[in-house]
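Entry: chain A
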Amino acid sequence: MKAITGNRLSDGAVVYLGDNDLWTEQKSEAARFDDGDVAPVLHAAQLRVREITDAYIIDVSADGAPAGRAIIRETIRGAGPTVRGDLGLQAECCA
Partner candidate 1 sequence: MPLLKLFGSNLVPALEEPLQEVSLEDWCDNPQAHADATALVIENDIGVEHIAEDLSSFGIIILKFPTFKDGRAYSQARLLRERFGYTGEIRARGDVLRDQTLFMARCGFDAFEFAGDDTAAASAALGEFSLAYQSAADRMEPVWRQRLDRAVAA
Partner candidate 2 sequence: MYRYDEFDARLVGERVAQFRGQVERRLSGELSEEQFKPLRLMNGLYLQLHAYMLRVAVPYGTLSSLQMRKLAHVARKYDKGYGHFTTRQNIQYNWPALVDVPDILDDLADVEMHAIQTSGNCIRNVTSDQFAGAAADEVEDPRIWCEVIRQWSTFHPEFTFLPRKFKIAVTASQNDRAAIRLHDIGLRIHKNDAGETGFEVIVGGGLGRTPYIGHTIREFLPKKHLLSYLEAVLRVYNLEGRRDNLYKARIKILVNAGGVEKFTDLVEAEWAAIRKSEIDLPGEEIDRIRAYFSPPDFEDLPAESAALEQKRTSDGAFARWLRVNTVVHKAPGYAIVNISLKPVGGIPGDISDVQMEAVADLAAQYSQDEIRATHEQNLVLPHVKKDDLYAVWQALTAQELATPNIRLVSDIIACPGLDYCTLANTRSIPIAQRISERFADLEQQEDIGELKIKISGCINACGHHHVGHIGILGVDKKGEEFYQITLGGSGAEDASLGEIVGRGLSSGDAVGAVEKLVDYYRENRQDNERFIDTYRRIGADPFKEALYAAA
């Protein structure tokens, strides 16, 4: 499965394309696409230049967790630096 991610233009926060074409900071809310369907979605997302920068496709598992080669990178990107557990989304999470 694939999802679309990028950084919010105004503050750089990591966001994912969710339902209803809204950007969300929660990876779990990311819309998931079949491999063959994702390219046009990315293209449309990249046109939203006032909202987003550096949008790209990531591999996700069926439950939305990062998968594939970039798994470490995408996990850290979504959660925050592993050396600063007090920062990033990981700090807000109940886990």
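Here is how the candidates were picked: all candidates are chains of the complex that A comes from, given by their letters.
FYI, a contact is a pair of C-beta atoms (placed from the backbone, for glycine too) under 8 Å apart; a residue touches a chain by one contact, two chains touch by 3 or more; residues count from 1.
This one's a predicted model, so the numbers in the text were calculated from it and none came from an experiment.
Set chain A beside the options 1 or 2, and in this complex the one it touches turns out to be 2.
Contacts from chain A toward candidate 2 in the complex involve residues 7, 9-14, 49-50, 53-54, 68-73, 76-77, 80-84, 87-88.
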